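As structure tokens, the structure follows; a few thoughts come after it.
As you look at this complex, bear in mind that one protein chain is not there, while each of the others sits in place.
Right, subunit A next:
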Amino acid sequence: MNKLSPSILQTVSKPARYTGGEVNAIHKDLNTVDCKFALSMPDVYEVGMSNLGLKILYEIINNRTDTAAERVYTPWPDMEGKMRENKIPLYSLESYTPLNEFNFIGFTLQYELSYTNILNMLDLAGIPLFANDRSNDMPFIVGGGPCVYNVEPIADFFDFFILGEGEEVINDVISAFIAWKKETSTCDRHEFLRIAAKIPGIYVPAFYEPHYDENNNFVKITPKYDDIPAVIHKRVLADLDSIPSIEKPIVPFIDIVHDRLMLELFRGCSRGCRFCQAGIIYRPVRERRSETLFKLAEKMIDNTGYDEMSLTSLSSADYSCLPTLIDDLTDKYAGQKMSFSLPSLRIDSFSIDIAHKLQATRKSGLTFAPEAGTQRLRDVINKGVTEENLLDSCSAAFKHGWKTVKLYFMMGLPTETDEDIIGIADLAQKVVNLYKNIKNRRDVKVTVSVSCFVPKPYTPFQWFGQNTQEEFKRKQRLLKDTIKDKAINFNYHDSATSSLEGIIARGDRRLAKVIYNAYKNGAKFDGWSEMFNNDIWMQAFADANIETAPYNLRQREFAENLPWDHTSPGVNKQFLINEYKKAAAEQLTPDCRRGSCTGCGICQELDVAVTDWGEK
């Protein structure tokens, strides 16, 4: 057990990040369990503690009497410095146990730019960075989360990955481990990995061999053994409603990014936006029953004392029983100063009415995501929203008293022209004018936030060549020059960061060298704009002798094998190709949630079905 001296904790920022002991944290005697599982997000405490998936796994694992789950996040550089100076190895927040004493360390992979933090954390824990350098007494390093649909760039650092929803498979892995530990005579980690590789949803990268041609192009990746699958499909819960969920979330002492309860209404989104990875990888849509949700909400509120709850999902307004659930909750908690919110709003008046009802006490700004500036481009990306929808919603919002609206867009989408960029400015201007007409006042604020589009694996745009940084910058300037009204606030993302994200997102195994080089040269917290250093990364590519353009800028062929084809959410490739073609033809694809199946193939491949408690 580590002992942290007061002189360290007194001199770092936010020491409560490192001391644990929060309400509902679970403390077990690690000497009495068969398996010790560290759960981590490679980011600072306030970000990691906000992650829904980790909260779920923490409770699921700790429900087992034979296993303990404990948490660890990335120390901020001031603390990292103190730890290195005082030779304090990275430790878990519950029992202060050094990480290398755990059996598993699970990292949730939420965004590519957190990868260097993983290496830094392994190093702080005294664990070899490359999986094949680890000895038998070392923990297994496990990855999960949305980035597993292309983990090739970090494959060399991990022992295995879990694809898809973790609730069931985590138990499969732990049970297999405990059984193996009791039987094994060798303790050879390879032996366990062979067992793990046969569990559905588990990808052991060391057992798959990538092949390249004489020009150094990726050709294919193949399994080294006959008894493991060539393609690993994600795990998915057939009956979400019956699976235990969070009841006693940890209540942090300090303010975290999402400092409220999260009630997960449903998983998946089938609106079919063509740029959106979440829209594919979490399919099919499966709702919880409103009675189940109500009970979960009661338990969480009773167990934590929180006064705020977010009704989360990819598109919460789509929940079939939303009005009933909200009525039940607001009735029950009337007079208790409990506030409920929706994280995302659909662009329609139904959503505004709900938001109005919920935000009776707190009138913060409203956020909409039209994503593209013209109807043509919105059709290309299958964002089924019209200018009329947006203006109607804004008009309803203004009438209810809102005067701040945030609009999210992307630039660099397929088929985009300058007209589409100018369209963003026009749309924002129309919103401003609408307010002036309705209210006869000028005190409106419209924030236009534009990110640089990063094509992601397993989306219809996975073949699309990303815009160059110069092109992004030119479009940003164009938009900036087009926006004239002082009521419009323009924010945009750094193109260098998006470019790097684009390279890693569609990278292959050879990028491990680059990520390693970047880490060695000091890259950390790359997702934090004040910490991101593009020069380090460019040097890392140069030192590894790897060109970036083939990864992010190149338009790929439909026929070529992709480095991530073997770690699949179950979607049919032909469906994605058809969607790309329909995008080019500006044709829409309807939502399969309440309409008929549009053929993405996930339900058939994984033997699951859409669950929606509303009227078909």
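Just so we're on the same page, contacts are C-beta pairs under 8 Å (C-beta built on N, C-alpha and C of every residue); 3 or more make two chains touch, one makes a residue touch a chain; residues count from 1.
Rule of thumb we're sticking to: contacts and distances are computed from a predicted model.
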Q. Out of "Sugar ABC transporter ATP-binding protein", "Radical SAM-linked protein", "Lactate utilization protein B" or "Electron transport complex, RnfABCDGE type, C subunit", what name does the UniProt record list for the absent chain?
A. "Radical SAM-linked protein"
(Q) If I consider the whole complex, including the chain that's not displayed, which of A:D133, A:D302 or A:D443 touches that chain? (A) A:D302
Q: Among A:A16, A:V257 or A:A542, choose the residue that contacts the chain missing from this document, as touch is defined above.
A: A:A16
Q. Hey, which of A:L30, A:I178, A:A238 or A:V251 is the one touching the hidden chain?
A. A:V251
Q.
Touching the absent chain: which residues on subunit A qualify?
A. 5-7, 9-11, 15-16, 19, 21-23, 251, 253-255, 302-307, 336-337, 361-363
